[in-house]
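Each chain you see keeps its place in the complex, though not every chain is here.
When the chains are written out, they are named A, B and C in that same order, and each has its own residue count from 1.
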Amino acid sequence: MTEPSFAHLSESGQACMVDVGDKPRSVRTARAEARIAVGKPIADRLRDTGAIGKGNVVETARIAGIMAAKRTSNLIPMCHPLLLDHVAVTADWEGDVLRIESSVRCAGVTGVEMEALTAASVAALTVYDMCKSAGKGIVIESLRLLEKTGGKSGDWKAYSTESH
Amino acid sequence: MTEPSFAHLSESGQACMVDVGDKPRSVRTARAEARIAVGKPIADRLRDTGAIGKGNVVETARIAGIMAAKRTSNLIPMCHPLLLDHVAVTADWEGDVLRIESSVRCAGVTGVEMEALTAASVAALTVYDMCKSAGKGIVIESLRLLEKTGGKSGDWKAYSTESH
Amino acid sequence: MTEPSFAHLSESGQACMVDVGDKPRSVRTARAEARIAVGKPIADRLRDTGAIGKGNVVETARIAGIMAAKRTSNLIPMCHPLLLDHVAVTADWEGDVLRIESSVRCAGVTGVEMEALTAASVAALTVYDMCKSAGKGIVIESLRLLEKTGGKSGDWKAYSTESH
């Protein structure tokens, strides 16, 4: 196995932005997910009030995730600013786990993995915030990239993207 | 078991900020963690270059986490703005898992759980960003509150705060 | 009638922040409204889908307004930063006019009129954005302060706060 390479580190080990000036512009997409174990009482309450379909905890989380995706380069130090063409955040249940999925699309010179992860992460934190008065033990039990397409490094997909 | 209550939802189910105008000012603290499964090759490389002790992946992540904590109320819709007295972010290894821990302190009228979670989350995403050229399969396998102190709801501690 | 005075202008006419260092801390509230004439077809469509009660145009607008209130001092050059205790945004219909009302509360040294107006304004702009594909002729036909309480200048109420 070859050594892993760190594009954001200079020869001397300093953090740096990658120079993307010579990269071709192409369509990039990425999907990420956050799985929030809210516990049965909160899951029941959220489901009872229809909160997932059209309710307000999830709707607020979705909006927060979309807005956060647009600010990714302000949060993640070495991220390039990008003009996102599309951001979507959805939510569904797997038992008592609320699964947030984000997808991002852009025509640009760098990928949108960080934007998808930031959207999923802030949406999940918003769910936590909206539910924390009902239980502080909520755990975001995974936050990960599901898939990316486009760019020099090509397409990539997590081994198991829908369940694990 | 009583019904869980959602302080951020109005009677009619709309998202709203809690009115904290009558809450007393007191010292609040919170600690949160994010556990990043980077995989052995990346973990080895990060350890080899001393990157955890004083290196740049972790240092960049720590700084990003501290800066993000200060912007929590801009990211999480119903969070109150707070004047944070202290934010710290540390990192240590558990096998090939890089564990980020944040701690936040404030004298105010609302808790700092969201600030601690935001710091840990953005620090973890920064690690992902700095390492993603070496492997996209990095997973943030948990993001959770470890402990909080202060406020009307009192102190709270996760069952197992150091390992699980 | 005495000359109107402009607290934000120096003797020589330069824009400046008022020094609030000697003002006492007290509870301040403000309410503002924006009236959006959306026209009958859009009003009917919004009402049909129950969009006001729990729907997504208004819910998105409410969240945008609450978030904007927290950023008022970043938008309005001479505004002081404040720690808001509460922000609420509601919506109701008067015929085909969607009326947005914001209310803000803070214990501080300056009033929260600008925060209430900013919340109402950004909520109204968000309604416009969400509906503009259905008709660009939507007009925000008034944006104004309804009431304020607290502070040295005391309480103030618009002549007609509920209809005009």
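Observations
Quick note on the criterion: a contact is a pair of C-beta atoms (placed from the backbone, for glycine too) under 8 Å apart; a residue touches a chain by one contact, two chains touch by 3 or more.
In this text, all values refer to a predicted model and were calculated from it rather than measured experimentally.
Oligomeric state of the entire complex in this file, given as copies of the one sequence with 3 shown: 6.
Basically, only the chains that are shown with their structure count from here on.
In terms of the distance between Cα centroids, chain B is separated most widely from C.
If each chain is reduced to the centroid of its CA atoms, chain A and chain C end up 32 Å from each other. Taking each chain's centre as the mean of its C-alpha atoms, chain A lies 16 Å from chain B.
Listed for chain A are residues 55-56, 59-60, 63-64, 67, each touching two or more other chains.
Residues 12-21, 73-74, 77-78, 80-83, 108-109 of chain B are the ones touching chain C in the complex. By the touch rule above, chain A contacts chain C in their complex via residues 54-56, 59-60, 63-64, 67.
Contact residues on chain B toward chain A in their complex (touch as defined above): 1, 3-9, 13-15, 41-42, 45, 49, 51, 55-57, 59-60, 63-64, 67-68, 71, 75-79, 113-114, 117-118, 121-122, 124-126, 128-145, 148, 153, 156, 158-159.
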